[in-house]
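For this depiction, one protein chain was excluded, whereas all remaining protein chains were kept in their positions.
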Amino acid sequence: MKVGMLTGGGDCPGLNAVIRAIVRKGSFHYEDEFVGFLEGWRGLLENKSMPLDLSSVGGILPRGGTILRTSRTNPAKKADGLDKCIATLKKHSIDALIAIGGDDTLSVAQKLHEKGVKVVGIPKTIDNDLAGTDYTFGFDTAVNVVTEAIDRVHTTAEAHNRVMVVEVMGRDAGWIAIHSGVAGGADVILIPERPFDIEKVAETIRLRHARGRYFSIVVVAEGAKFSTDMDPQHGAPIVQDMEKDEFGHARLGGIGNILAREIERRIGFETRTVVLGHIQRGGSPSAFDRVLATRYGLGAIDMVHRGEFGCMAALRGNKIVSIPLADAIAKNRTVDQEMIDVASGIMDKLTGDEEPVEK
Amino acid sequence: MKVGMLTGGGDCPGLNAVIRAIVRKGSFHYEDEFVGFLEGWRGLLENKSMPLDLSSVGGILPRGGTILRTSRTNPAKKADGLDKCIATLKKHSIDALIAIGGDDTLSVAQKLHEKGVKVVGIPKTIDNDLAGTDYTFGFDTAVNVVTEAIDRVHTTAEAHNRVMVVEVMGRDAGWIAIHSGVAGGADVILIPERPFDIEKVAETIRLRHARGRYFSIVVVAEGAKFSTDMDPQHGAPIVQDMEKDEFGHARLGGIGNILAREIERRIGFETRTVVLGHIQRGGSPSAFDRVLATRYGLGAIDMVHRGEFGCMAALRGNKIVSIPLADAIAKNRTVDQEMIDVASGIMDKLTGDEEPVEK
Amino acid sequence: MKVGMLTGGGDCPGLNAVIRAIVRKGSFHYEDEFVGFLEGWRGLLENKSMPLDLSSVGGILPRGGTILRTSRTNPAKKADGLDKCIATLKKHSIDALIAIGGDDTLSVAQKLHEKGVKVVGIPKTIDNDLAGTDYTFGFDTAVNVVTEAIDRVHTTAEAHNRVMVVEVMGRDAGWIAIHSGVAGGADVILIPERPFDIEKVAETIRLRHARGRYFSIVVVAEGAKFSTDMDPQHGAPIVQDMEKDEFGHARLGGIGNILAREIERRIGFETRTVVLGHIQRGGSPSAFDRVLATRYGLGAIDMVHRGEFGCMAALRGNKIVSIPLADAIAKNRTVDQEMIDVASGIMDKLTGDEEPVEK
Partner (left out) sequence: MKVGMLTGGGDCPGLNAVIRAIVRKGSFHYEDEFVGFLEGWRGLLENKSMPLDLSSVGGILPRGGTILRTSRTNPAKKADGLDKCIATLKKHSIDALIAIGGDDTLSVAQKLHEKGVKVVGIPKTIDNDLAGTDYTFGFDTAVNVVTEAIDRVHTTAEAHNRVMVVEVMGRDAGWIAIHSGVAGGADVILIPERPFDIEKVAETIRLRHARGRYFSIVVVAEGAKFSTDMDPQHGAPIVQDMEKDEFGHARLGGIGNILAREIERRIGFETRTVVLGHIQRGGSPSAFDRVLATRYGLGAIDMVHRGEFGCMAALRGNKIVSIPLADAIAKNRTVDQEMIDVASGIMDKLTGDEEPVEK
């Protein structure tokens, strides 16, 4: 068969491992040919492609990024966008298309499927928050990067008797925050799933200092929110929505900086922020992610040959299974009770605290 | 309650995270007291212990090794060994004992349980080969260390047109070899579960070179075995069991060196060996292992308080469950078909090869 | 002799290696006794100390931070501050004091020396900008951390056709920026020593894109400055001095965010910023820094026994030498012509550009 492939949405460690697995299994076991469309759906809109064979994927396994490049272009939002995509597929005599991406990328795949394109999806989200799949590749690498950063600031926090706030990715779900917070020994973990009471956060740190530990590490997901707009102690509003300038750059800094200010205001200890940003989604994937990404790639090319179109490869327990694209893109998967219990288990108790993760 | 704790058998990244999780949850949520027995069962035989509290476990999460140290001492093999252990537990008024270790350590735990000691086990094996549990801590770290080493030798193999043989841990099961082999992009992976035909290994490398790839990476588990004692091409016996000197040190080198010689003899390409050895089981645990080890520790202290003695904490899917010690120590878990399919999927086909991983 | 020791100023990888080297050489070769004063000069002001012997320094070599903790307390700015310090030294019968720190810490050491205290200094600055010494410990680690971060964002920049701005430490000198920029293959490096013309920066990136390279990496030291206050193209002022709130947290973000906005405004390519912050000064030191820190420690304890007080250990070429404290704290060392030539050498030419590093 002649199989097309593209990567869409944000960068994510393991994309090259997925591409390599598809090309290798397709070449060794199925005698497929491959075409890579460049920069996500833009490659189909503008007919930009490259041939993909065994030598194109040589040496790419340990590399971050994607040799097909990526973009956030959404053809469903352009006039005739989907039809242009279909025309490009015809021009290349593509029998099946494998789309690797997040919600947005896969929703286009679903729309093309509804128009008769033979498409298979592979889920990609650094945030590990895609419904229908237990783990997504890239997440383990991000957690390792954050954990290593926490280890580094830990020694500094300890040397200086400081509170360090580490802001990590996670707009809608706190998976990276809670995993890296537990792995890094954070004292407070704040996730979008549970709006937090700034007074309780301050109290936890105060109690810790009362026990003789003169530093604290707070891990906060970028999407975490205060449970109140008002600062009850100081009578001033907490600015929750950061103003953005015309280019979308935050003016006041994100939640990390705001939180640091509110903590320092309350407890008087020197508080500093580290915003990890893009280093969480680039670079060489961990061994776990390379294996997982390889499995997704192998699963997808097998689905192509079994004719399971309109579906997405998903990890369930120890197996790659096939689930309808429509199910997958329906909703986000938020942090589960197991991980909340883990975080609560190793943390200090707050008086009267019923939501232990928010400590 | 007053809870005793010990770590036995080989070093494994995550032991300190287990100890820390037990002490923190026990202190914060149960008001337990803790005693750490030193150097595995030897600590009980010789009454060597240290008190364990929140401050003893401060800062140990990212550290390799075990603050309780470890040994391979087996009290069941000493006269009155088990009784001496029981006497020590009484002397310290221990209500329950948590034993962290592999087959050997847990078999002593089982024997003490049969004599009425309230004991809970936590499985520890870098090899990930313990029946009854999906993943053991330390394994992910070992796979990362091996994968990073493969990445390093990869560039050298490529620069030199060389075959590089990387020997990794795994006496009875090939989990580390197959995971790191897939993650590192190995061209041949040899595991104990499937004795290999040296001629087929050589043929795979020859075919690769015929395709224009002038280097190859072979990952071999220390327990991998030739499928024949005789070298059919050269009429000379392949030495399989390495002679050991009086101290147990290999005379001829392990399987890695022997394999390199046999490959070089057959295909004439320069072949070199790297034996990774002890660097696979030391050092700071990966984020995955820190979370997993923490979960095992939390599970075990919960089991103590639920009175689930004679049992072991085990990971099943996404949950820590409790299973009888006797079941766990019964048999080894070998590499499953899923991982073999993954390895076969990304590898080249061998003519007439029905067991693709052994390529 | 009885030797006191303290660490002052910001955290810096290698502090523990310095402490360990002093205590080991002092114990093995000179039969010294040691007292560690806690949290920099505050330990002397408030008489907070800990005994230091071989076992206190066991295992600290690979650890970031400082077991003596640190602070920015300056006794010269408190009433009777210096006299209180001298009283504490007398109380402990200290024969000589070793002060490890930056400009500020060493200026106090100099003042105590002028009052007759037998003091030896060890320079500490992550920024590598101390006059009189070729290299300071901590710098190599910081450069490695930044370089690894650049490697990570590199793959993301490339995958997305993006400009990535990486803001690194360096208020007065661009050592970290220029070393990590060269090591990470940055396309533009901006340092405090040379105010930059934003139009030229934009032009460099435009030329690169014209050559078919669709991403660029800009490394900017936190102290880098625009050469003009006015934005000639847009007629709006570039905000150079970031407003600070009452706690010293930046309101508008640092130079990295401002620069990203100005680049995006000019060239229209998506531009993102990573501010590395505190992860640059924490964590396990590189091998180079451990050796260098060890050498500084050995040099200082030798100086104590040779009676070279009022002096500081300094690295000159391959040797640790002794120089007057007064000379060392006099002025900053800025990036030298050699490194500027290196950076210019590997970078593209700008039309009419006479100051190539600012590209």
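Letters A, B and C name the chains as they come in the text, with residue numbers starting at 1 for each one.
The rule is simple: a residue touches a chain if its C-beta (ideal position, glycine included) is under 8 Å from a C-beta of that chain, and two chains touch if they have at least 3 such contacts.
Note that the structure is predicted; figures quoted are calculated from it, not measured.
Undergrad: Using the whole complex, pick out the displayed chains that touch the missing one.
TA: By the stated touch criterion, the chain not on view contacts B, C.
Undergrad: Taking the full complex into account, find the residue in B:158, B:172 or B:199 that is in contact with the omitted chain.
TA: Touches the omitted chain: B:158.
Undergrad: Using the touch definition up top, pick the residue from B:145, B:255 or B:342 that touches the left-out chain.
TA: B:145
Undergrad: Among B:180, B:257, B:294 or B:322, which one is in touch with the chain left out?
TA: For the chain that is not drawn, the touching residue is B:257.
Undergrad: Give me the subunit C residues in contact with the hidden chain, please.
TA: Subunit C touches the missing chain through residues 20-21, 24-25, 28-29, 54-55, 58-59, 61-62, 134, 140, 143-144, 146-147, 151, 154, 158, 179-180, 182-185, 211-213, 284, 286-288, 290-291, 294-295, 298, 317-319, 336, 338, 341-342, 345-349.
Undergrad: Spell out, residue by residue, where the missing chain touches subunit B.
TA: 7, 10-11, 15, 39, 63-66, 69-71, 145, 148-149, 151-156, 158-161, 164, 245, 247, 249-253, 257, 260-261, 264-265, 271-279, 281-283
We take it that only the chains that are shown with their structure count from here on.
Undergrad: Counting only chain pairs that touch, give me the topology of the graph as line, ring, star, complete or other.
TA: Contact pattern: an open line, chains touching in sequence.
Undergrad: Average the C-alpha coordinates of each chain, average all protein C-alpha coordinates together, and give the chain whose average is closest to the overall one.
TA: A
Undergrad: Rounded to the nearest whole Å, what is the centre-to-centre distance of subunit B and subunit C, using the mean of the C-alpha atoms as each centre?
TA: Each chain reduced to its C-alpha mean, subunit B and subunit C end up 41 Å apart.
Undergrad: Take the average of all CA coordinates in subunit A, do the same for subunit C, and state the distance between these two points in whole angstrom.
TA: Once rounded, the distance between the two centres reads 33 Å.
Undergrad: Touching two or more other chains, which residues of subunit C qualify?
TA: Touching at least two other chains: none.
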